[in-house]
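Got a structure for you, questions after.
With one protein chain held back, the other chains of the complex are shown just where they sit.
Chains: A and B, in written order; residue numbering restarts at 1 for each.
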Amino acid sequence: MLRVEGIRKSFDRFNALSGADLHVGSGKIVAVIGPNGAGKSTMFKIITGHLKPEGGRVLFGGEPISSLSPHEICRKGIGMAFQIVNIFSRMSVFENVQAAVLSRTRQAGNIFRAASKMAVGETMEILASVGLREKAGSIAGKLSYGDQKVLEIAIALSTSPRLLILDEPTAGMSSEEAAVCTGLIRRLTAEQGLTVLFCEHNIELVLSLSDEIMVLQGGKTIIQDCPEAVCKSPAVRDAYLGGAA
Amino acid sequence: MVAPSLSLAYRARSLLRLETLAFPTAAAVLFLLPLVLPEFYVYFAALVLVTGLFATSLNLVLGYGGMYQFHHAVFYGAGAYAFALMLAKAHAPLWPAFLFAPLVSAMLGLLIGAICVRLSKLYFGMLQLSLGSLVWAVVFRWYSFTGGGDGLHEIPLPDAISTTRGAYYLTAVVVLICMVLLYRIVNSPFGKIFQAIRDNPQRSEAIGVDIRLHQLKGEVLAAFFAGIAGALYVVVEGSVVPDMMFWTASMEVMVMCLLGGWYTFLGPLFGAAVILGLRTFAGIYTDHWPLILGIILMAVILFFPEGVLGLLLRRANSKMELSTETEPE
Partner (left out) sequence: MHPAIHLTLVSLIQQVLVGLGKTTTLFIVSSGLTLVLGVLRIPNISHGALYMVGAFLAYSITRMLGGGAAGFFASLLLAPLAVAFLSLLAERFLLSRLYERDHLMLLLFTFALALIFDDLVKIVWGSGYRSLPLPAMFQGSFSFLGLALPRYSLFLLCVGPLVAIGLWFLINRTKIGKISRAAAVHREMVGAVGINVGWVFAAVFMIGCFLAGLGGALVAPTQSISQGMDASIIIEAFLIVIMGGLGNVWGALLGSLIFGLTDSLGVLILPQFSIVFPYAAVIVVLLLRPSGLLKSAW
């Protein structure tokens, strides 16, 4: 479904990505792991069009998408939950999700109806599925950090993506919050059969959730394979565990 | 577990009740005012309504859309000139001229918007300020067509609206309709997404919103309503001068929005009333109105950055939140 081939990106002469490859098959859950600064977030932002690559290609459903703008890529079916919470912090939780639903149903340009009566059922359903139903009326910026991260995922889900990208969904959460969030991701993937690309430092979660793991280090792909093979790979031992230790 | 959503629904319903009451009340008050007020105040009320509509149209893009609409007065002026020229030079009947005015403004909004929306936020504002000044300069110098710096005076208006009260009633009806439309736009999906863009443009893109297109549409809508306000200005004043589209006029209307409160719907109208009232009042005693306005503006920025109505609303809101939290099940 998604194929990333040899993308390169540098910031002020610093090479964040220097030839990263990735393949995500339809219905698969693929994890990207790598030490801090490996370029994971940069790669995700290139896939979603927030950054432009300096070389290489990104194909989605066989079509090159790296020249498209973020909203076009979203409409092609890629939804993203950012690492750094990126929500509409002055709007209510309900409005956050509703905005995404309205945008997906092509209602963004509608000036004739009252928004408060639109897409209410679907929005509430999404909020219920992530466990934020009770907080629908709160201002998003005033939620706890854990809830904000969950809302981040809910917004991404509301775009009904064919491919859901989660950038460190549990980072910075307390262990209880992380447990809730992990459960949520498990349930969503099991129930809805989503194709998911995510990155995470919590190795346990990665191993239990993913069909395939891609290891990124220093902006390069070291390996992409099933979890067992990745664990056994000496190259990963050296590079990743050695580097992290 | 149900309590919070219940209280939410309750709050929404009570707001709704307020809304349905607001319209007939406003209509009744606007209808009755001229029966009790002396002539000058009727004229003044009409001017406040016109300026209030102009400020509200600005607030659509500036407050709700978060765009740096630094030169909104151009669209106001374009509407006024289009209307006045249609009547004075083309001898058109009232209604076609009245429809023509906002269309000209909207076209200008489309043109300036198309050039500006590709740019980053501050570039947008500064380029718009420059392009608007170009429009002003052309109007100012095209003496044979626009009357140049003198403007156009004694615009031939139909008898029914050439009296103060006639002009007032036309203004009141049109402004009331426009305010309802603007209110609906603000609360439509378009308006909500507009606010989402203001809140977080990057996130808006990532949920599939075409920001540039959305802003362009907002620009055209705001220009359209500013054009209506411009035509009404001609109805109320009977004349049009290039000063109404000079850049300082744009600053003044931003001050009105700021004073009333960016994030409130009625704030700009309120701000317009306060500024116009103070200017008229101050004009009786001194000719140093700019100095007074400057000092007021500084004080507002330093002490009430969310505007008077914004401040009141926040106070009321935090009280409401407190009361709903303690609401029994």
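Throughout what follows, a residue touches a chain if its C-beta (ideal position, glycine included) is under 8 Å from a C-beta of that chain, and two chains touch if they have at least 3 such contacts.
These numbers come from a predicted model, not from an experiment.
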Displayed chains contacted by the hidden chain, counting the whole assembly: B
Touch with the omitted chain, as defined above, among B:Ala22, B:Ala92, B:Met107 or B:Leu129: B:Leu129
Omitted-chain contact residue, chosen from B:Val29, B:Ala90, B:Ala160 or B:Ile301: B:Ile301
Chain not shown: contacting residue from B:Val29, B:Ile115, B:Val173 or B:Ala316: B:Ile115
In subunit B, positions touching the absent partner: 62, 68, 70, 115, 118-123, 125-127, 129-131, 133-134, 137-138, 141-142, 246-248, 251, 254-255, 258, 288, 290-291, 293-295, 297-298, 301-302, 305
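We take it that only the chains that are shown with their structure count from here on.
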Inter-chain centre distance, subunit A versus subunit B - centres from mean C-alpha coordinates, in Å: 41
Subunit B-touching residues of subunit A, taken from the complex the two chains share: 48, 50, 69-71, 74-75, 79-80, 82, 86-91, 95, 98-100, 102-104, 107-116, 118, 133-137, 155, 158-159
Contact footprint of subunit A on subunit B as seen in their complex: 1, 4-5, 7-8, 11-12, 184-185, 187-193, 195-196, 199-200, 202-211, 214, 217, 221
